[in-house]
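The complex is shown incomplete by one protein chain, all other protein chains being positioned as in the whole.
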Amino acid sequence: MRTSVKKLVTAVSTSVALMGAGHAAAEIQIGIAGPMTGPVAQYGDMQFSGARMAIEQINANGGVMGEELVAVEYDDVCDPKQAVTVANSLVNDGVRFVIGHLCSSSTQPASDIYEDEGILMVTPASTSPEITERGYELVFRTIGLDSMQGPVAARYIASQSPERVAIVHDKQQYGEGIATAVRDTLKDAGVEIAMFEGITAGDKDFSSLVTKLKQADVDYVYYGGYHPELGLILRQADSAGLDARFMGPEGVGNKDINTIAGEAAEGLLVTLPPAFDQKAENQALVKAFEDKGEDPSGPFVLTSYTAVQLVAEGIEAAGSTDPFDVAAALREGTFQTPIGTVEYDQAGDMKSFEFVVYEWHSDGSKTPVN
Amino acid sequence: MQDLLYFFQQLINGLTIGSTYALIAIGYTMVYGIIGMINFAHGEIYMIGAYTALIAITGLAALGIAWLPLILIVALICAMIVSSSMGWAVERVAYRPVRGRHRLIPLISAIGMSIFLQNYVHLAQGSRNIGFPALIDGGFNFGSGDGFQMSLSYMQITIFITTLICMTALSLFISRSRTGRACRAVSQDLGMANLLGIDTNRIISATFVIGAALAAVAGLLLGMYYGSVDPLFGFIAGLKAFTAAVLGGIGSIPGAMLGGLILGVAESMTSGYLSGEYKDVISFSLLILILLFKPTGLLGKPEVEKI
Partner (left out) sequence: MAANNFRHALFCAIITLIISYPIIGFNLEAQGIDVTLTGADASTIVMVLLAAVIVFLFQMFREQIMGGLKSLPHPLPQSSKEPMAENRRAKIESWVLTGIVVLALFWPFFVSRGAVDLATLVLIYIMLALGLNVVVGLAGLLDLGYVAFYAVGAYTFALLSQYVGISFWLALPIGALLAALFGLVLGFPVLRLRGDYLAIVTLGFGEIIRILLNNWTTLTGGPNGIGGIPDPTLFGMEFGRRVKEEGNTSFHETFGIAYSGEHKVIFLYLIALVLAVFTALVIRRFMRMPVGRAWEALREDEIAARSLGLSRTAVKLSAFTIGAFFAGFAGTVFASKQGFISPESFVFLESAIILAIVVLGGMGSQIGVVLAAIAVTILPELAREFSEYRMLIFGAAMVLMMVWRPQGLMPMRRIHIELKRQE
């Protein structure tokens, strides 16, 4: 009891101390907002590790316009309510550049506040198209959109000329968004869609769904959602003898799916951003991560790194730390980054962001499919 | 023919899930029958059983033991011991001190316990979904080669048989053994049983222990059948099982079995013929309708409100 009281007292006094320290230093604060705790904290880890590395390296090379970058980290637990609280404390702390948030449902309400308060936001992970659809000036991302990823998957499926395709999603913003994009592209390509159905995220029993898929006699099943549910579907489909090829977005492309689905994960198709950590020009960076004992292969590590780099280069290009000037510079310039050449359109999306179809194996490795 | 096979397949799916609901429902129904409270934390005890079984299986695998029956038995015993102890401790800490107070007090205490246990496992084991190895593979297939094939896996058969054995053993125990007789006496009139020299505290503890042990069996079976565990899956399973208990008539053991099977089939038919999105809506609606129109359930005895 004594120690917890002590902890509380220290925590209170540090937070009080921090409140005062907000504006004092002549340095550039970079807010990093994402989940440090909660169910998707493993994705948050990727975001923080990438952004921290970029800040470290930029500072080692003399900072931005001679000023040092300072990371200020916030935990939003991927909860929309906490995200708003975090956004307000960012405003409070005088931070003018944010790397985040991770979940689209957190990014969306937070970006309202950032736009209003003149804070530049670069999200390394939120893929919901709505985020950049609202004509905001200060919202950017270093990741593709659901509406880009879906068509890539759909075009691949259509190219295999299947007879019937089923589309299943988890009724979440991310999963349903991609699934809808896949459905629309497949329809345009004239592929018969036998089923378009939602499941409940967190559910464990998919035997009825699998039976239904069997009855519909489909060749391809596209699943929009995350790995915990798809892993179970794969496994239950395998044991029920369903003979169909499964495909999913980057939310399923993670080794955890192998621990759940085991052998049944063999042959799963996944659309992923190209493996940036495999690129020859990034090897020095990959080594820097490995020297720190961190894994650069997660989908959001290098997008986060890039987000910080873009903010830094945007400041240099604009010659000012005013977020509006930086936003203008980002829209005009062309930047060489670990995720490739980045150019922005008016909405704040990258002009091109490539998704690649990979085949997943039961040992957790993946090979690109042509 | 095709449609008939499809129907039977959904029926099998439903019965499989239903029989595990029944195993969990026993815990609710026995506790309710004896002390008239909803043990909200029972779903969490089932979840802890599944986690313990997985820990035991992984540990045995690490030790290099590969003989399947041994693995299953050790996992089952570990899960039952931990779950039963948890059941005993929960009763002792959260329910015994508040027994006999206003109805809402034990219920709030139970909700608190449920939240506590969820977060206990969450903090100790993380919130990730962890894969559960499929130890029992394979099965029978029915139907023509090119059309729809109905399949009945060995795992499903194991679930049916285990449930049947547990239910029979429990019925025998309740009807024949000394403790079982005492259980029935306590559920009819706690005060009177006490006067007649039955150690009611012990009997109530025993009820919690038995319920928890059966939940652990369900935890192991469902872990293998579904394929993963996470700290939150006990809550919803607990609600479903509670629905099953109410449906069959709370306080009645055959009722729990019947209620579980009906609920399981209702769910699988909903996802089979309507849509999986509305599966939970159907089970909650069923619960509400039963409580509104026939609160005693299918096999329950009408309860006279005592003054």
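Residue numbering begins at 1 within each chain, and the chains themselves are lettered A and B in the order written.
Following the convention adopted for this analysis, contacts are C-beta pairs under 8 Å (C-beta built on N, C-alpha and C of every residue); 3 or more make two chains touch, one makes a residue touch a chain.
Quick caveat, the model's predicted, so the values are computed rather than measured.
Undergrad: Out of B:18, B:33 or B:131, which touches the unshown chain?
TA: Hidden-chain contact among the options goes to B:131.
Undergrad: May I ask you to list the residues on chain A that touch the chain which is not drawn?
TA: Touch with the absent chain occurs at residues 7-8, 11-12, 15, 19, 37, 75, 77, 79-81, 84-85, 88-89, 91-93, 105, 108-109, 112-113, 116-118, 128, 130, 134, 171-173, 176-177, 198, 200, 255-256, 258-259, 362-364.
Undergrad: Since one chain isn't shown, list which residues of chain B touch it in the complete complex.
TA: Looking at chain B, the ones touching the missing chain are residues 37-38, 48, 51-52, 54-56, 58-59, 62, 78, 81-82, 85-86, 88-89, 93-94, 97-98, 101-109, 111-121, 123-126, 128, 130-131, 133, 239, 242, 246, 277-278, 280-281, 284-285, 287-288, 291-292, 295, 307.
In the analysis below, only the chains that are shown with their structure count from here on.
Undergrad: Based only on mean CA positions, could you tell me how far chain A sits from chain B in angstrom?
TA: About 38 Å separates the centre of chain A from that of chain B.
Undergrad: Give every residue of chain A touching chain B within the complex, in rising order.
TA: Listed in rising order, the residues of chain A that touch chain B are 38-39, 41-42, 171, 197-200, 202-209, 211-212, 214-215, 217, 227-228, 231-232, 235-236, 239-241, 256, 258-262.
Undergrad: Which residues, counting only chain B, touch chain A once they are in their complex?
TA: 2, 6, 9-10, 13-14, 16-17, 127-134, 137, 139, 141, 148-149, 151, 153, 155, 222, 226-228, 230, 232-233, 236, 267-268, 271-272, 275-277, 279-280
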